[in-house]
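What follows is a single structure, written as structure tokens, with notes after it.
All protein chains but one are shown in place.
Right, chain A next:
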Amino acid sequence: MLDCGLDMTSTLNFLPLPLVQSLRLSNLPGWSLKDGNAFLEKTELIDLSTVDVILISNYHCMMALPYITERTGFTGTVYATEPTVQIGRLLMEELVNFIERVPKAQSASLWKNKDIQRLLPSPLKDAVEVSTWRRCYTMQEVNSALSKIQLVGYSQKIELFGAVQVTPLSSGYALGSSNWIIQSHYEKVSYVSGSSLLTTHPQPMDQASLKNSDVLILTGLTQIPTANPDGMVGEFCSNLALTVRNGGNVLVPCYPSGVIYDLLECLYQYIDSAGLSSVPFYFISPVANSSLEFSQIFAEWLCHNKQTKVYLPEPPFPHAELIQTNKLKHYPSIHGDFSNDFRQPCVVFTGHPSLRFGDVVHFMELWGKSSLNTVIFTEPDFSYLEALAPYQPLAMKCIYCPIDTRLNFIQVSKLLKEVQPLHVVCPEQYTQPPPPQSHRTDLMIDCQPPAMSYHRAEVLALPFKRRYEKIEIMPELADSLVPMEIKPGISLATVSAVLHTKDNKHILQPPPRPTPPTSGKKRKRVSDDIPDCKVVKPLLSGSIPVEQFVQTLEKHGFSDIKVEDTAKGHIVLLQEAETLIQIEEDSTHIICDNDEMLRVRLRDLVLKFLQKF
């Protein structure tokens, strides 16, 4: 199984979970039933308990892991890099924390009944498979799920049941993010998911190892192909500066890891030029501290520049300096120290980007009424208009600066030109321009041959056939072979051996030798003996030239010979001897009536024309 991301857009159907009782939210009319925290959509296409292996490409793509490992009877192994696991844990911890700290007094599930659901207002009535939506997992489940992960490093080769070898490669998108190569001896499939060619904090993408793929499965491209990340960072900084200058506060709903590191680095260089040195930056998340510290210790997973800093030694990310100089402060939540230190105007980074839970809900309620304040959306996962819906009417300014560093279509076409896979497989959304901009033919994958696309729950046969298996020969057996050159450069040898197959590995071993008869002891019964190896008949090769064969027959005293052409070869008729010799491409038959002598004579004449080995 490749990745197990969690589609959290269904949370947008729910009301926010406020940290402080919100009169406004609780007094909203109508459908006050809240089912809160339930997200998982799953399909009945496969029985997840039969999955042997899950390969994780980055920490955003593992958020559904507890549902699979803990609730389906899954017994397999999960492979991921260390930063992916550590930061994935932070993301899950934050999610669980956000949900659990505001327990629900009541929950409802009757509405999931199809008859009731269809009465609900749109878009809820159109939501698919609501019956499969689940409550959020617990921390216990998270821990148990993560314990099933086996850590791997880039370029490490992992054998899966002897059938294939999988290797993670740097994908350049996030700390520890990987693309995967899945290969057998003769086939290679690359799984490219969430990759970036931009120079940000992670190790750059390893493109070279993706070459010579039979199939390249391509997914996780940028969600906002028209937004150039550089331009968006500029937009982010400008709007932030303008708001703060006018005495307003800036709210940045974000995940606790990822783009935030780049944003903080950018702000580190920018705040002095923009005269923002005195403005406090707050990072509020249950995992804020761990996230900032983890980022500094994964040196080997960082880009070259940051790696070299470690040897100076300096912290690779400049947010360490921001923290030291008290420009950036981090808190687990708005309670406690934060309320003492809180000073406005300020910039707050907090989750969750869906605006449905987490500390961000509080700031939306707090700052939404003033037009001086601004909320800047940087995560591309959610529609910002839908995210804002429960907070309307809203006076604060809303800026949408989605920063998605994953591959855009120009980069994809360069990548494919470089890597040259035989086939590309991708979701069908990537093979046509996005619906609102149907004229933008530049916003789709353009490659030759055209990419094979798939849609949700479609079963796709990958376009290659397995034709060869590799078999190893034991050294002692190989020693005994005597190859004969049958064509220049091609030598053959016959081999008699025992084929030993285990865990999809095939080994030719020398045949067991007959045990020498033990002297002085009673002879065993014949049936107990290992059968003697029969004399091996030589293998024949070559073809029989009919005319010469006939001449030879004549020389050896056969007369009255007739040759008939057949569809597959020839029939040589020895009328006198009432014998028939059928010569075909891959077989020769001598048909004579019980005259073994004659048959052997004829056989020897036939063999003269063939090579033996």
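Heads up, the rule we're going with is that contacts are C-beta pairs under 8 Å (C-beta built on N, C-alpha and C of every residue); 3 or more make two chains touch, one makes a residue touch a chain; residues count from 1.
Convention: contacts and distances are computed from a predicted model.
When the listed names "Delta(3)-Delta(2)-enoyl-CoA isomerase", "Acyl-CoA thioesterase 19", "Translin family protein" or "BRCA1-associated ATM activator 1" are checked against UniProt, the chain not shown comes out as "BRCA1-associated ATM activator 1". Of A:Arg118, A:His185, A:Arg245 or A:Lys612, it is A:Arg245 that touches the chain left out of the display.
In the complete complex, the residue from A:Arg440, A:Arg456, A:His506 or A:Arg603 that touches the missing chain is A:Arg440. Within the whole complex, the absent chain has one touching residue among A:Asp115, A:Asp272 or A:Glu547, and that is A:Asp272. The omitted chain makes contact with just one of the residues A:Leu48, A:Ile217 or A:Val233: A:Val233. Residue positions on chain A in contact with the hidden chain: 226-228, 231-235, 237-239, 241-242, 245-246, 266, 269-270, 272-275, 401, 410, 437, 439-442, 446, in rising order.
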